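Excluded from the complex is one protein chain; the other protein chains are retained at their positions.
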Amino acid sequence: MTAVAETTARSAEKYRVTRSRRNVAWTGLGALVVVAVLALFPYIVGAGTETILVQAFIILTLASMWNLLAGYAGLVSVGQQAFVGLGAYFVLILNIHNLSMFTALPVAAIGCGVAALPMWWLVSRLRSGYFAIATWVLATTILLIIEKFPSIGGGTGMSLPHTPSLGSAVLEAYTYWIGLAVTVLALLTVYLLLRSRLGLVLTAVRDDEVAARSSGARVGLARMLVFVVAGAGCGAAGALLAVSQLIVQPSAVFSVQFTAEMAFAVIIGGLGTIEGPILGTIVYMILQQTLQSYNAWYLIILGLIAMVIAIFARRGLWGLIDEHLHVRLFPVGYWLWDPASNGRRGLLPRRRRGSHAG
Amino acid sequence: MSEPAGRAPEASEPILEVRELTVHHGQLRALDHISLRVFPGEVYAIIGANGAGKSTLLRTIAGLHQPTEGSIRYDGQDVTRIRPERRAISGIVMVPEGRRLFGSLTVEENLQVGATYARKGPWTIERVYELFSWMRDRRAQRTEQLSGGEQQSVAIGRALVANPRVLLLDELSLGLAPVVVQRIYGMLPEILATGLTVLLVEQDVSQALRVASHLQCLLEGRTTLEGKPSEVTPEQVEVAYFGLRQGGSGGPGAEGVWGERLPPRSGGGLGGVVPPEEEQLWSGSTTSSRGS
Partner (left out) sequence: MVWVNDIIQGILIGGLYALFACGLSLMFGVMKVINLAHGDLAIIGGYIAVGVIAVTHIPVLWSFVIVVPLMAVLGYVLQRTVIQAALDRSILTTLLVTFGLSVVIENALLEFVNANSHSLGVNDAIITSSFSIGSQITIAYLLLLIFVVAVVVLTGLQYFLSRSSYGRMIRAVADDREAAQLSGIDYRHVFGIAAAIAFATVALAGIAYGMYSQFSPTTGTDTILLFAFAAVVIGGLGSLWGTLLGGVVLGVAQAIGAQISGSDEFLAGYIVFLAVLVLRPQGLIARRAQA
C-alpha cells in the first residue's frame, strides 16, 4: 500500500461520518406528537383559535418556500405573491366549475407548479437584483391581467360559489385539517428535497457556484426545480387562503404584503435553515396578535427586527440557537465525529461566514 | 529626504519594515512570520512560485488584508491598522496584480484619479507622458481598449503621479510578452532616480535578479532565502524557490521536500536564468550598509 493510502485508511478508522446526531429519533417522535396534538385542536379549541392557526399555516408554508428559494437556491423573489394569487384563483375557477374547494386545493398547487415553468423561462437568466424586480413585475402583471376578467370577479373579486353545505364549525375544522396537512407536506417536501442529491447541489452552489458547476452539478436544473416546488407550495398556500376566506379578491391575494410576511418570518427565524421558518412564523404570529390593534405597528417592528438580524445575525434566531447548542432538528447535513472531541462538535456543514452567492 | 537620488542604499533606517507578519485567508495560512526591511532607494524583490504568498504580502503591506499577527512599520510609524487609502496618501502606493485600471475611464482620467490625493513631488501627469512616449497621443482612449503592456504602463503611471515614497509592484510580468516586460523594467532606473524605493514581487526570477538590489524568496508563506543577488548562487535560489532539500539539483542523493528520491537531472534548474553580471542593475555595488 502506498504511504498516502495507508495514512488515509488509518484516519478513516478514527473518524465517523453520519447524517445526523443521535437526537434525531427524538425529533421525529416529537414532530409526530406535535402534529397529532395539532390535529386534535378542532375538538379542543374554539373557531377563533382555528382561524389564527390557519393563518399561521399559510405563513409557515410560504416562509418555508421562500427560505428554499432565497436561503438555499440563492433566488430572492419579491414576487411569490403571484403564486399565492394564482393558487387562490385556481380554486375559484375550479369551484365555479363545480369542483369542491377541498379537492381543488391540490389541483391548484399542481397548477401553480406548472405555471412556474414559463415564469422561470422569463426570469431565470437574470441576476439577483434584476431577478427580484422581475418577479415583482411579473406578479403585478398577472394581477392586472386577471382583473380584466369579469367572469372571475374582475377588479372587485368574487366569493366561492359552491361551498359545501356543512355547519360552520365543521367547515372550520375541515379547513383547519387541510391547512395542517398542507403545512406538514410542505415542510416534509422541503426536508426531503434538501436531504437529497438536490440539496447537496444547492449547498455546493451556495458556497461556491463556479466550483459547483465545474464539478458537474446541474445548477440550472436544480434552481428550476426549486422554483417550481416553491411555486407549487405558495400556490397551495394561496389555495388554502381561498378556502379559509371563501372569497377571492385580486388586490388581497396578489398583495406584496405576503412577500413581506414570508421574507420577514424567514429572515428573523433563520435564513438557510429548515427550522428557521418555523421559529420565524411563531415570532411573526406572536407579534401580529399582540400588536393587532395597532394596525401597521407590527409590520414596522417586524421590518426593523428583520433588518437588524439580516445585518448582525445572518442565520437568524435559529442560527443563534444552533451556534450555541449545536442542535439541528432536521438533519440535512453531515456530522463529522472527531474522536478527540467526544462527538461534541459536528464539523459539517459549516457555512462560511459572510459569503453568499446571492 | 536629503540623500541624493542614487542607486545605492545608504541610509541606516529602513523606510519599510515588516515584522513577523502572519496572514490568513480563512483557515489557510498564507504568510508565516515574515520579516523584511527595505531601505530608501533600494529595489527589494520578493520571488517565489505561485501561491507562495508574495502577492498576499504586498497586499497586506498596502492595507488590503489585515494580518493575524505581526506589524508593518513605515517611516518609523506603525501602520498595521491604518486603512489602505490612508497608506496610499502617506506614500505607500501599489501597482496591483493584473493592472486593475479603471476600464471605463480614459488614460488621462486614470492618471488624474491617481493624482487626486498626490503628495508633492517630481512626478506629474506630464512627466509620465515623457516616460512613456506613446501615452500622450492615446490619452483620450479608454483603458479597456489598450494592450496588456500599455495597460501596465498606465498602471505604473497612475501610481507614480501620486508621488509615492515606496512603490509596490505586484507581478508586473504577468500576462505580458518578455520583450514588453523588459521594456517596462527598463524604466526602473529613471523611476528610482527620483528618489523612490521599490518593493516588487515577481514570478519571473531572471527579471527580478536583473533589477533587484536585495532579494527574498518565499515558499508556502515562509522565507527560504534572503540576500543580495550577487551573494546568492543559482542553486541556492532554485532550492529556495522550489523547496528542494540541499541535495542539490541534479547530483546523486537528491531529495524532494517530502523525502522522496529525485531522479538526476542534467543541468537546467534555474542555473540558466540568472542573468550575467553586466545585465544586473545592482551588480558590483557593495557600498550598502544594511544596518545591524
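Labels for the chains are A and B, by order of writing; each one numbers its residues from 1.
Just so it is clear, a residue touches a chain if its C-beta (ideal position, glycine included) is under 8 Å from a C-beta of that chain, and two chains touch if they have at least 3 such contacts.
Note that the structure is predicted; figures quoted are calculated from it, not measured.
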Given B:A62, B:V128 or B:L215, the one touching the chain that is not displayed: B:A62
Residues of chain B in contact with the chain not shown: 62-64, 83-86, 88-89, 93-94, 96, 100-105, 109-110, 112-114, 116-117, 158-159, 162
Residues belonging to chain A that touch the chain removed from view: 70, 74, 76, 78, 122-123, 125-130, 132-134, 136-138, 140-141, 144-145, 147-148, 155, 256, 260, 263-264, 267, 294-297, 299-300, 302-304, 306-307, 310-311, 314, 354-356, 358
